[in-house]
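Yeah, one chain of the complex is gone here, protein chain that is, but the others are all in their spots.
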Amino acid sequence: MSKTIQIECLRYHPETDAEPRYQTYEVPFTDDLSVLQGLQYIKDQLDGSLTFRWSCRMAICGSCGQMVNGVPVLGCETFLRDYYPEKVRVEPLNHFPIVRDLAIDQSDFLKKLESVKPYVISKNVPERATFRQTPRQMEDYYQYSKCINCLLCYAACPQYGLNSSFTGPGALALLHRYNADSRDEGKNERMKVVNAEDGVWGCTLVGYCSEVCPKGVDPARAVNQNKIESTKDYFFRFWLK
Amino acid sequence: MAALKRSNKPVFWSLFGAGGMLSALIGPMLILITGIAMPLGMVNSGYERAAAFAQNGFGKLAILLVISLFLFHGVHRMYHCVHDFGIHVGPGLKAAFHGFAALGTLAAGWLLLSIGV
Partner (left out) sequence: MRTYTRPMAGWWRRNPFYLWYMLREASCVFITAYALILLWGLARLSQGKPQFEAWLASLASPVSIAFHAIALLLVLYHAWTWFKVMPRTMPFVRIGGWRVPDGFIVAFAFAGSIVLSGALLIAVWRL
């Protein structure tokens, strides 16, 4: 008698559904299966209409973010054995509009990402067109550069859920990644985003974003360090500039 | 994106931070002393001693800082709590909360001045 596990998925097809509903599937269980593999089994063998995003299967592309039993995780690195024999509930990432089944609308994040100018801004490109950077200089921004834009932090952040104008943990962490990079000279250009009510000041340090980040980016740190930067900018703006 | 207006949060956040640090460092001990030990007679809490402390310059500063910063810390968080419960918060509520803390500060200052030296 082979083992099975129940996976309950949120379903939403806008052409037929006024609101989401849940559908439970019985999936054969072996203890090496990830949640993503469970969803793939459902789509391949049980219900081809189930819609979800995935790509690399190894926690680097950032596509397969889901809510599993109410916690934002990457489906490819979350294992069914940690829930078996209980039922596993899979829902789309919180705080984003649902497009279809487990797929969310990320366009708001993409706007936020663009607004923080996530690229090295430099007028002083060196002669040989390569920069030099010490290990210590790299340490200043390295962890923030590991972001894979998976949006788990946005699903974790209640302030983003309550107010989607908030720039949010991921975009602000990337903003800090560039401000902290010794090659970058664009800090002043990014301060407008930092200083706004929906910039760093939308954060109340719940800290759940850093808890769920699969890459150890620690967006809570990036945002809250910039509260000090923003405060310095506020009080010393006429003095220092 | 809409024009990004500079927020005035740094002012209130600085007060919140100072109050938070002070209350984290000595808040529990203060509550233990004034709220439990003193009323139950475990430490000398005579009027003469309290008055002497309030008349002393350092004492005045300490009392003012504790009352004022604790108030500013508390109201700032309360304001955010209201928002966290999904209730819309506007500039009116913000002014009410922080104004309350400012009033408390003024009251403490005035009382300390009236106690004299």
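As written, the chain order gives the labels A and B, with residue 1 at the start of each chain.
Convention: contacts are C-beta pairs under 8 Å (C-beta built on N, C-alpha and C of every residue); 3 or more make two chains touch, one makes a residue touch a chain.
In this text the structure is predicted, and so the values were computed from the model without any measurement.
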item: Omitted chain's touching partners, listed by label; value: A, B
item: Selected residue (touches chain absent from view) among A:Leu46, A:Ile121 or A:Val206; value: A:Val206
item: Per the touch definition above, residue among B:Val43, B:Leu61 or B:Ala95 touching the missing chain; value: B:Val43
item: Interface with the unshown chain - residue positions in chain B; value: 19-21, 23-40, 43, 45, 47, 50-51, 54, 63, 66-67, 70-71, 73-78, 80-81, 84, 86, 104, 107-108, 111-112, 114-115
item: Positions on chain A contacted by the hidden chain, ascending; value: 12, 14, 19-20, 70-71, 94-95, 97-99, 105, 136, 139-140, 158, 161-162, 204-208, 210-211, 218, 220-221, 224-225, 227-228
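Methods note: only the chains that are shown with their structure count from here on.
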item: Interface residues, chain A side, partner chain B - complex; value: 111, 115, 158, 162, 192-193, 195-199, 201, 204, 227, 230-231, 234-235
item: Chain B to chain A touching residues, read off their complex; value: 1, 4-11, 13-14, 80, 83-84, 86
